[in-house]
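Written below as structure tokens is the structure these notes are about.
One protein chain omitted, others in place.
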Amino acid sequence: MSTFDLIIRGGTIATASDVFKADIGIRDGKIVQIGAALEGATEVIDATGKYVLPGGIDSHVHISQPSGEGISMADDFESGTLSALFGGNTTIMPFCLQEKGRPLREALNAYHELAEGSCYTDVSFHLIVSDASPTLLGQELAALAEEGYASFKVFMTYENLRLNDAEILKTLDVARQTGSTVMIHCENEDAIRYLVEKHEAAGDVAPRAHATTRPIAAEREATHRALTLAEIAEVPIVIVHVSNGQAMDEISRARARGLKVYSETCPQYLMLTAEDLDGMDWEGAKFVCSPPPRDKAAQEDCWRGIETGVFDLFSSDHCPFRYDDEHGKRAPKALESFRHIPNGIPGVETRMPILFSEGVMKGRIDLPRFVALTATNHARTYGLYPEKGTIAIGSDADIAIWDPSVKKTIRHADLHDGADYTPYEGVEVTGWPTTVILRGRVMIRNGELVGRKGDGQYQTARTRTL
Amino acid sequence: MSTFDLIIRGGTIATASDVFKADIGIRDGKIVQIGAALEGATEVIDATGKYVLPGGIDSHVHISQPSGEGISMADDFESGTLSALFGGNTTIMPFCLQEKGRPLREALNAYHELAEGSCYTDVSFHLIVSDASPTLLGQELAALAEEGYASFKVFMTYENLRLNDAEILKTLDVARQTGSTVMIHCENEDAIRYLVEKHEAAGDVAPRAHATTRPIAAEREATHRALTLAEIAEVPIVIVHVSNGQAMDEISRARARGLKVYSETCPQYLMLTAEDLDGMDWEGAKFVCSPPPRDKAAQEDCWRGIETGVFDLFSSDHCPFRYDDEHGKRAPKALESFRHIPNGIPGVETRMPILFSEGVMKGRIDLPRFVALTATNHARTYGLYPEKGTIAIGSDADIAIWDPSVKKTIRHADLHDGADYTPYEGVEVTGWPTTVILRGRVMIRNGELVGRKGDGQYQTARTRTL
Amino acid sequence: MSTFDLIIRGGTIATASDVFKADIGIRDGKIVQIGAALEGATEVIDATGKYVLPGGIDSHVHISQPSGEGISMADDFESGTLSALFGGNTTIMPFCLQEKGRPLREALNAYHELAEGSCYTDVSFHLIVSDASPTLLGQELAALAEEGYASFKVFMTYENLRLNDAEILKTLDVARQTGSTVMIHCENEDAIRYLVEKHEAAGDVAPRAHATTRPIAAEREATHRALTLAEIAEVPIVIVHVSNGQAMDEISRARARGLKVYSETCPQYLMLTAEDLDGMDWEGAKFVCSPPPRDKAAQEDCWRGIETGVFDLFSSDHCPFRYDDEHGKRAPKALESFRHIPNGIPGVETRMPILFSEGVMKGRIDLPRFVALTATNHARTYGLYPEKGTIAIGSDADIAIWDPSVKKTIRHADLHDGADYTPYEGVEVTGWPTTVILRGRVMIRNGELVGRKGDGQYQTARTRTL
Partner (left out) sequence: MSTFDLIIRGGTIATASDVFKADIGIRDGKIVQIGAALEGATEVIDATGKYVLPGGIDSHVHISQPSGEGISMADDFESGTLSALFGGNTTIMPFCLQEKGRPLREALNAYHELAEGSCYTDVSFHLIVSDASPTLLGQELAALAEEGYASFKVFMTYENLRLNDAEILKTLDVARQTGSTVMIHCENEDAIRYLVEKHEAAGDVAPRAHATTRPIAAEREATHRALTLAEIAEVPIVIVHVSNGQAMDEISRARARGLKVYSETCPQYLMLTAEDLDGMDWEGAKFVCSPPPRDKAAQEDCWRGIETGVFDLFSSDHCPFRYDDEHGKRAPKALESFRHIPNGIPGVETRMPILFSEGVMKGRIDLPRFVALTATNHARTYGLYPEKGTIAIGSDADIAIWDPSVKKTIRHADLHDGADYTPYEGVEVTGWPTTVILRGRVMIRNGELVGRKGDGQYQTARTRTL
């Protein structure tokens, strides 16, 4: 009988704080030994010359989410997790959306059913609170938090999703009492609608107007408001998908006032600008997401936040719609006005390669910061730590082995999601996760899928206990 | 026939920019000559050793405003304007409150009727938009602006008055189109209500909780939001009754982004603190107003704003209720919880003497800044300039002659408003307006009332034409 | 015998606070009457349709100042004041430079001799402290302040002029004790020299490197330091020629800490950029001044400071050198390296027309703000008020009558200074001061010089008495 089921030998391991050479011994899906010259395993993977990192956690992805009449999301759990896996992820956190007027539990059951048996990575759900009813806030949320659904997302924008300040405060109150975590999408809906109406009235209906009518000011305002509500309710929050320096400043100012706040940015705010929405023949629709990409200065600000610690989380906000599809970006109504263009872009597979290449390989950040931004901080923020997000004794053996010598040009043809394009077509990257291990099981070996659909499992979250 | 009806001789005149010795010649209610050694008047007032200043304009006073069932405001136009006059004012600007579901015009007619024939100072009305209906926004406001009702106040707090962001944006839009001015009361109602409910649930119902449940954060948030909405709607605004440094910082930041914003503070934020609400036997109710007085640091910040130009306007926010009165502060429900205490304090008569004494006489500001803060900027902001707010050829002869040698202890017994207390009881001041002239007519001569009720007239405002 | 020597009839008068139509009666060089329909003068000027403004005060000009071996300034008092006069100024404030190791009094006597009998405008001197010796600081400065030399300029840059922090503190200390005012040129000399040496070592010696080696950071640093020294010494200061938003932010932050600080910007920071220094064939030298012009964003920031009150003073920093001249910009050593290019540009004649046209006529500022920025604030800051800087009873009759209908293209051929170029060649302006009156004497009538050399007199300043 072998001591270990699997040994990863000779690689350079990185955690959110350390980089060192060692072998990893895995048994029963767990990391049980880290050290020099481990021996005695059923299987040995040679990682010489490679980086051995915690499997990525993408805590912000949308899968099979209802998206309006006639529109369907391009990914279900099968394609979404497969794409994630190929991008070096071992866990993703999609959103379970409450149907208005219905218990969250109902949506949760249905969502579990969709995921069950379909996943290539582990998954854990956030709950979207869209109907802040007394029942939900008074009873259901607390019960769900106790069961391990410990993060709620609330929206300050989108006609059908937005909560008002009173509702947000009540949700924050539940979060404080239950130790759960609230993620907030910060854009001022009324300001946006005011501008949308002006633009539509002026006949300015092309995709670019999507960016113009969701200005930085609308995001900055909602960000400051969300932070103030958290300050009033005395509870930490997560500001998701921050797109620019003004919103970052609000976060820094809140921290300077003593507030505990986590913040997230995404690849689109490092790589795209509003000018990408100008594409001919409605092609700008490929880049329509919210908040929209801004300008070069905002990109630099976001990079600075990646480098200096303003941001804790780097997620994809993967929200895929097919472009050349009447159920996707080119839906009939979308062609009439930007306001009906399905909102979101794919990115779960490219998230980490982009940050690895542009961040680590170009010297902007080191490996520990990469690991923190793409894995550890997600696990810690959303209650999956220490099982997930690190390479440490007792943790799940969720590991991605990165080959820093691979050079690739991103092509949608090579990706595994259900969309028909990638916003990063043609981007050249250095480094790619060539072998991916999920709870000790090799899922991808040297770029070949060897795991099976259904290998991914649901993960229950912990609540904060501070 | 005399050249002038009245000459004010030998005084030291101050405008918002200059201080000089000269005589003033008045004819037909207008200033027609300023110079050395004027001669030929029916009446001559010797102002030697005195300051001859523009009559004060208090652009933020509440008079005869509906205040909830069983509650009545302590001042009608007669007592309110008389008190204002004795405090050196020649114009006040009270608020005409739209009744929900009714045309503003209706309230306006009724309000004019109350004022007609009752006033000792000139008056001009602001309109409170409480019901942002399509009719009001689409038709009525524009018509009223054209008639000279060119400033609207909107509230972000108070259950029955607050507008939401969409309504505020629409109001701002009307303001931009008509060149009128929007005043915004910035406090986040939902945040306040959240805290009020917590405090009431905890049995913390004394007056001091009024201050605790309306924290600086709630004002800062609403201030930033109001400024952002104005930025989106591309129109100047007035932030009224700023109480602390954090809200001031929001204003400075907005200016640094290029926004045109006017801001106002009031005597209570220079002279009172939240500790004043701690008075025994519910006496703290005397100091209940919104935003509430803060702490010593906030007072210093507000003084700094007076000195360095953060503030453009110094108003009283006179909003008087009798203390020892079941229709006032000690209403039956008020004694049950702070949330029912009538909200507001008197101050129209003491506003200028306090700033003159604490500001000018103590060397914090000079006379031109005093004139700007108490008169000129009000006239310019609200469309009453150049008839009102300055001493210049062609302007109305609205003049207050201040004797800087008077020393007084403020006592409510000596004041002329309809309340039964002053929050500044016992405060010692140096300097008082001993003679007050309204459109050339001497209303107070050496401290004696000589004008008559009804001498005050309604003043129509101009819209901005920039 | 006439009542008045001169009446200016029918114009629109503006002060720093007011705009009104009236006649002005002048006697013995003073304004003695302002009113409707004045009669009885030896001379009457019809100003119908014109603006009647206080004569400009340019408190930052360099005239006949020693500028290094082989270099001479293009203007003496005759040409400098004539040019100023044609630009609507009635007073200028040049700098008297202490020679190292010599008493300031000596330089002052020599400087008075140069001015005596040569001036077309009034003049008043600032003193440049270049040698902060114990004698100067302990005795001479106080004596000079008492005599009416009440403003000192200190430099944080320029090898031969810079004072260190200890010397600046001692100078500020004298200023506090004597009620005089310290102007500070804020650029960090060591930082600049560090960059200059790098650039020269790299062979980068063209004029553009002048801007590159004096970056915004060097100005921001020195500005923050100067403000801190003033905070420590507890005395107001003037930050001269602010060129960008970062330095402006330092000023705003200091005000928010409670410091009294005045600040100045100049036409070059509104109209030029560093790219102007890129001119072919060393022509960029025409735009070499310190701080250098920055970029478009900095221009916008400076405009915002003009509009919102960050700046109190708008001066020319007129410092003229001939371009095509071996004693000017094209000195032999200057052609070898940018560091030897004589530092400064002409602008005393164009300062006000540019701000009038770009500011008032384009709606960025109103007339009172124009008057404050170009005249009143200068007089108040430097102790010339109330004789200078306003239109008020008892003030000197220093008046410029502006015709807002004049349209002009700025050409150096039309200007009156001693340089051979203007940085603003070809700029189109609307509005020009066509008649200029100095202490009641018409110096320019309808664009024609009628005054005489020597009509300008020296003006003694007051110290602060707060």
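Letters A, B and C name the chains as they come in the text, with residue numbers starting at 1 for each one.
Rule of thumb we're sticking to: a residue touches a chain if its C-beta (ideal position, glycine included) is under 8 Å from a C-beta of that chain, and two chains touch if they have at least 3 such contacts.
Remember, predicted model here, so these are calculated numbers, not experimental data.
Undergrad: Of the chains that are displayed, which are in contact with the missing one across the whole complex?
TA: Displayed chains contacted by the hidden chain, ordered by label: A, C.
Undergrad: Pick from C:39, C:106, C:146 or C:165: which residue touches the chain that isn't shown?
TA: Answering carefully, the residue with contact to the hidden chain is C:165.
Undergrad: Can you say which of A:2, A:308, A:409 or A:446 touches the chain missing from this structure?
TA: That would be A:308, which touches the missing chain.
Undergrad: Which one, A:279, A:368 or A:404, makes contact with the chain that was left out?
TA: In the full complex, the listed residue that touches the missing chain is A:368.
Undergrad: Per the definition of touch given earlier, which of A:2, A:17 or A:109 contacts the omitted chain?
TA: A:17
Undergrad: Identify the residues of subunit A touching the omitted chain, counting contacts across the whole complex.
TA: These residues touch the chain not displayed: 13, 15-22, 25, 32-36, 245, 248-249, 252, 255-256, 258, 260, 300, 304, 307-309, 363, 368, 371-372, 376, 386, 390, 392-395, 466.
Undergrad: Considering the whole complex, not just the chains shown, which residues of subunit C touch the missing one?
TA: 164-166, 169-170, 173, 188-191, 193-195, 215, 217-218, 220-221, 224-225, 228-229, 231-233
Basically, only the chains that are shown with their structure count from here on.
Undergrad: Determine which two chains are connected by the greatest number of contacting C-beta pairs.
TA: Looking at every pair of chains, the most contacts join B-C.
Undergrad: Name the most central chain, where centre means the mean of Cα atoms.
TA: Centre-most chain by C-alpha means: B.
Undergrad: Using mean C-alpha positions as chain centres, tell me how far subunit A is from subunit C in Å, no decimals.
TA: 57
Undergrad: Counting only Cα atoms for the centres, state how far subunit B is from subunit C in Å.
TA: 39
Undergrad: Averaging only over C-alpha atoms, locate the centres of subunit A and subunit B and give their separation in whole Å.
TA: Here subunit A and subunit B have centroids separated by 51 Å.
Undergrad: Give me the residues of subunit A that touch two or more other chains.
TA: Subunit A, residues with two or more chain partners: not present.
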